[in-house]
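Mind looking over this structure? Questions follow.
Of the protein chains in this complex, all but one are displayed in their positions.
Order as written gives the chain letters A, B and C; numbering starts at 1 within each chain.
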Amino acid sequence: MRAPLILLPLPVLLSGCGGSQSALDAQGYSGALLRDLIVLIVVVCLVVWIGVMIMLAWSLTRRRDGQAGDSRGSEQRLGVWVSGAVAATVLIIGGLTILSFQTTRSLDRAGDPDLTIRVRAQQWWWQFVYEDADAGSFQTANEIHIPVGKEVRVRLESTDVIHSFWVPSLGGKQDLVPGRENLLTLRAERPGVYRGQCAEFCGLQHSHMAFFVIAEEEESYRQWAATQRQPGAQTGEAEASAGKAVFMARRCAACHTIRGTGATGTTGPDLTHVGSRRTIAAGLMDNTRGSLAAWIADPQTLKPGNNMPLVPLTGDELRQLSAYMESLK
Amino acid sequence: MVTDADLDEAELERQLARTWTSKPGFWGAIASVDHKVVARRYIVTAFVFLILGGILALAMRLQLSQPEARFVDADRYNQIFTMHGSNMMFLFAVPVMEAMAVYLVPLMVGTRNIAFPRLNAFSYWLFLAGGLLLWISFALDTAPDIGWFAYVPLSGPEYGAGKRADIWAQMITFTEVSALAIAVEIVVTVFKQRAPGMSLDRIPLLVWSMLVMAFLVIMAMPAIMFASSTLIMDRLVGTHFYNPAEGGDALLWQHLFWFFGHPEVYIIFLPAVGMVSTILPTFVQRPVFGYLPLVMALIATGVLAFGLWVHHMFVVGLPRLGESFFTASSMSIAIPAGVQIFCWLATLWSGRPVFKTPLLFVIGFIITFVIGGLTGVMVASVPFDAQVHDTYFVVAHFHYVLIGGAVFPLIAAVYYWFPKMTGRMMSERLGQWAFWLIFISFHLTFFPMHILGLQGMPRRIYTYQPDLPWAGLNLFVSLSAIILSLGFLVFFIDAIRSWSFGRPAGDNPWNAPTLEWATSSPPPPYNFRSIPVVDDRNPLWSQPDALPVSSGLRTDRRELLITGVVEALPEARESSPQDSVWPFWAAIATSVMLIWSIFSPWAVVWGSIPIAIALIGWFWPKGEAEDES
Amino acid sequence: MSPAVSGKGPVRIFEVCCVAALLAVAVAIGLLRVPRQYRTDPPVSAALDAIRLMPSGIGGAPPEVYFALNQPYENTAYDMSQGKRLYSWFSCASCHGEGEGGAGPSFLDGWWLYGPSIVSIVASIRDGRPHGMPPFRDRMTIDEIWQLSGYVKSIGAYSAKTTAPGRNDDRQNRPAENRSPAALLFNEGPSPVHPEQGPSP
Partner (left out) sequence: MKERVVLDVSRLPLHGMGIASATWWGTYAFMLIEGSGFGLAIVVYFYLMFLAPQWPVDAPAPDLWAGTALTALLVASVLPNIMVSRWAQKRNLKRVRIGLIVMSLCGIAPLVFRVFEFPALHIRWDDNAYGSIAWTLLGLHTIHVLTDLIDTLVLTCLMFSRHADNTRRYGDVEDNALYWNFVVITWLPLYACIYWVPRL
């Protein structure tokens, strides 16, 4: 069962910066369990379907002789056949139910998490808070890094409507419901970039609410986390420094935080290390200076209805601001 | 006092026609309470909504045919998929099944009109008003954009600006009131108006399925009425049912919605099953195999339907124990479904199939529905569902169940009963074309969606990015959808053409065994010249020469026969109400009140006054012969 | 067969009437519909900026284009809801609270220092006012200022309107905007923040 016993002709699953997002391309502990379950159930159901179709085809095409079918004896024989088929249905259904329960139990096996991440889903982006009392906690947006082979506990909350946290390659989905907290455990078995996406309809930009899970070896994860704990980079570059001034003057700071500066807003994503992220606007665009500028200049055309207001800026200010954003590695 | 015993056939028909025919002209049509007239309106309106809903589906497929397409913007797309779901469920599927019941049940049980025919007329007008409300709001760009499930808080006061969510919630009220009205009529018609001798074990399977469906409506619809009313109250007068900060709960909505929403699927599916069980025997020319198991399966499905709503909520974070229970119950619904499939196969096996269009659609139904049922077993498993919930896999699953499981039998039913309803046959040639086009392109359209779902494509997204591996299949699906719509186009062309120009059908063109084929095609306003007497499950096969009938009903007033619940022994001669315009005015008054009440809570007070006046006009006796007793 | 045929006549007339009515409705709708705007066209924005204010800074006339658009910022729930979000994003609450005032004046007491017209409110937000109201001209676009003004105006409405921003799913510390809010609180009387600005009833 380990090798993907796929019945369906699948196109290439991995592609470029998209990262993988497929239940069949399992790269995590839960993901693999679920993939095996899916494949097994699909095979069983396929066999059942073929069986029923053979019966159907036979009953439609069989040669009929004389008055067969009307006699009492044949009616009884049919009764036996139908009862047998129903009994088989009961057995198969029972078997699948037990199989499903077993998988649930394997998924639930509790272990102490090595790392806890709090997820706050908002219309239409993901806030990730790494809670670590000893080393200090920090925030990212739309991108998490996790160490390979470790249990990562994800605490799921929503600040507005219902969303759903789903990284198909690593495991099943779980909703984020306002007023409640749900838990999910992730464990990536191999390094890689795994794409996740909101799976519960959450309004206008539900389609553009993706995030990436970057599983990496413990050492590089530690480095990454250490960098993230640093306050926002100070840059000597003139353009970026001017951008910082624009950031403060134009009220960007009312919504965004850049640690180590006066910007402490909490409505929008934490931008302390925005330059280090792979994408911006919840997976909408690759993170380049050009796309940053485009986003700041006109967020409502790129992602209509999103919650970033358009701030009027001159061309120079825009250039400076995007340079500053890019410098926040 | 004139009874039919004293008259010859021609005179009897003339007198019955005078008593039962609606007045000509516009107001005569508005006032008509003939169940066939109302049902025909219902069916035509529901099919119009099907076409409109199908156009919406094509718009969605156009938008999804390529990544980051800009044919439809996000706001419009959200309105479109909400409209598509709500329209297909509330304005097409449920009403069309109930309309078939309104048309066929009185004929199949051998009575002259449905019970409470004025309520029936009222129900249609209210349904029409609800449909217009939804579609006019769509045209005004203020259609609901919250999905057909309208989860709070997205549909709640904070995130659902404007009246969009209110329009959705009130549209529910319109359609639910009309559905409840029909359910009551069907229950009473089946219980009290069956032909003498039609004991419980001689009721046609379609009638059984409609009876179970009516009980499902009665038990399930109050949940959605309560849910949608409290949603409007949260939005309009500031109650806190769904506000977690003040003691409400977002999941309460989901419980209420799916407590209705799951039985809703069976409300649509059970009538379809009844149609299959009725059509199949005619085209193999033998009685259906396993009448009793089939009835038991219908009832078991109806009961189980209330025990599996939580399988729509497997990923919201409920306790594991509860989820396990609902996995088991959801899986177990496959057993009655299996019983039915095997009984049909046995019927086919032992009969002599005649491959006319209705049978083709029934066979298409079996092939397709088994797939839908099996994917249903898949999503009943909590861990399986964790991967496919809210993905295109689920979209594929329920289209297999709803189109394969309900629309295919419905089309079969249209081909089968069209001659009865219009007196004319539909074209066999076009029918075969329609079947092959619809059947093949249906699978081409919806099967790839299973794969898309497993590849991680979520539902309800208006677009996707080019670097995701979904573009190829999506384009394929969109192209197949065009062929599918062509298939439906052939079907509609055939229906419209045959309505006026089809070959005349005669009373019983298929040599079918049930009572509706005992009268002329189309049936006269009084349905039967004399009320039939039944002594077999398949009366027209057991009595091929002369139909046993009763005599002694009056012809100078609309009179029908009331019989006992179990044995259908005659108990009374009862009058059936005359035509009346009051149901129409009552529906207008109700519509005004319901629409007004999404703007002001005082509408409930002031808007109720005209309703009360209309109802008094409706029930106040006019001294007609029907009032005598 | 005769009853069936005579039954058909009225039904046909009826169906024709229905189709005609539907078509009429459809045509009317085509002329009436108002799509939601997520981004105002630049020329419209420019025109919205051209408010004509009285020399005193109190009251004035909105630009023609506002009427041409059918006064959306006071009449559509969507724009008001957007205004409500802007109210929180731009921290209006740090001075005005949830409308009850604080360092800045209250919106709930029925008193408007610079008059209740939307033009005055737009001018106050855009250009600022004495005693601490900062100008938001270079922080918000003009259509956002209009949206915010529409919302602020609705906070202190004298009577409930059918178009109002929805209440928040949150602890309720004052009547929700959609429920005839301010009128309930008028009897408390205005509370001037600066003595010289006090109302003179």
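By our rule, a residue touches a chain if its C-beta (ideal position, glycine included) is under 8 Å from a C-beta of that chain, and two chains touch if they have at least 3 such contacts.
Because the structure is a prediction, the values reported are computed rather than measured.
Interface note for the absent chain: among B:I43, B:L133, B:L256 or B:A614, the touching residue is B:L256. Only one of B:I218, B:I440 or B:A603 touches the absent chain when the whole complex is considered: B:I218. Looking at B:V295, B:M449, B:A495 or B:L547, the residue that reaches the missing chain in the full complex is B:L547. Set against the missing chain, the residues B:A57, B:L132 or B:L180 yield one that touches it, B:L180.
Among B:P196, B:P293, B:P409 or B:G431, only B:P196 touches the chain that is left out of the view. Hidden from this view is one chain, which touches subunit B at 3, 5, 115-116, 180, 183-184, 187-188, 191-193, 196, 218-219, 221-223, 225-226, 230, 233-234, 237-241, 243, 246-249, 252, 255-256, 259, 507-508, 518-519, 529-531, 533, 545-553, 561-562, 565, 570-575, 612, 616, 619-621, 623, 627-629.
What we mean here is this: only the chains that are shown with their structure count from here on.
Rounded to a whole number, the gap between the C-alpha centres of subunit A and subunit B is 37 angstrom. Measuring from the averaged C-alpha position of subunit B to that of subunit C gives a distance of 42 Å. Shared interface positions of subunit A, i.e. residues touching 2 or more other chains, are given as 178, 304-305. Looking at subunit B, residues 75, 153, 158-159, 244-245 sit in touch with two or more other chains. Residues 1-4, 6-7, 9-11, 13-15, 17, 25-26, 29-30, 32-36, 38, 76-78, 80-82, 162-163, 165-172, 175-176, 178-179 of subunit C touch subunit B in their complex.
Subunit B makes touch with subunit C in their complex at residues 13, 17, 20-26, 28-30, 32, 34, 37, 40-41, 44, 75, 132, 136, 139-142, 153, 156-163, 235-238, 240, 242-246, 423, 520, 522-526, 599-600.
Of all residues in subunit C, only 38-39, 85-86, 88-91, 138-141, 144, 169 touch subunit A in the complex they form.
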